[in-house]
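Missing here is one protein chain; the remaining ones are kept as they sit in the complex.
Here is chain A:
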Amino acid sequence: MYNNMGPQPGMPMPQANPQPNPFGNAFSGPGSGLIRSGLGAYGEKIFGSSSEYVQSNITRYFSDPQYYFQVNDQYVRNKLKIVLFPFLHRGHWTRISEPVGGRLSYKPPIYDINAPDLYIPLMAFGTYVVLAGLSLGLYGKFTPEALNWLFVKGMVGWFLQVMLLKITLLSLGSGEAPLLDIVAYAGYTFTGLCLAVLGKIIWGYSYYVLIPWTCLCTGVFLVKTMKRVLFAEARSYDSSRHHYLLIFVALAQFPLLIWLGNISVNWLF
């Protein structure tokens, strides 16, 4: 029922794609129908102008989420390998870019293993909530309200991670990476976290090995990503500040992941 919303007059998106992309443009297709019908309606009320103006501005701050879901099985498997064992990744970490309609944009995740996606973070977050509920239940303290609080805790953790990356970017003078990119990179920490919680369920003492391992892996992954991909847009190259910030990002993973992995009824601690 969304397909007839495709060709709209005055759409600012480029139509010429160098390869046949079945996933189409930003505001056509059913997934983006959610955005269009939701935000387009509010756009009239909030800005009082036409919804095309709102849509073009929304794309600037909140890039097309459809791009992040162009994944397949093989990509998911390889990406999980990269996130969980980042030092085994032999290739480079830069994203492949392609010129699309005069602007430089990155290839979608299917074609580029270094591109961020939103499917893995979403599923990892869900797995974290389910596994945390399972571990609560094994200690006999499971209630549905406790699960709701675990969901909130996970959201807060994700938000803190996003803030960390965003502040690192901003303190270098450029915060121009798309917000969803940062949200995706922040969400990858939940994969390692799920592994740690799973280890805790299976055998209690393995947790004390898995948590430092996960913190290290997440730190290395984020540092390598930030170095290549996000700092490409930094204006000035200030070597020592770069390195201090990267070390700070890696070290900040430890308290964050230890807090997220500590699953008890009192969600704040």
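Things worth noting here:
One rule holds for everything that comes next: a contact is a pair of C-beta atoms (placed from the backbone, for glycine too) under 8 Å apart; a residue touches a chain by one contact, two chains touch by 3 or more; residues count from 1.
By our rule, contacts and distances are computed from a predicted model.
Chosen from "Fibronectin type-III domain-containing protein", "C2H2-type domain-containing protein", "Protein YIP" or "Glutathione S-transferase", the protein name that UniProt gives for the omitted chain reads "Protein YIP". Here the missing chain is touched by one residue of A:72, A:97 or A:171, and it is A:72. Within the whole complex, the absent chain has one touching residue among A:96, A:138, A:155 or A:179, and that is A:138.
In the complete assembly, the contact with the undisplayed chain comes from A:127, out of A:63, A:127 or A:262. Within the complete assembly, residues 1-3, 22-24, 28-31, 34, 65-66, 69-73, 76, 118-119, 122-123, 126-127, 129-130, 133-134, 136-138, 140, 142, 144, 147 of chain A touch the chain that is not shown.
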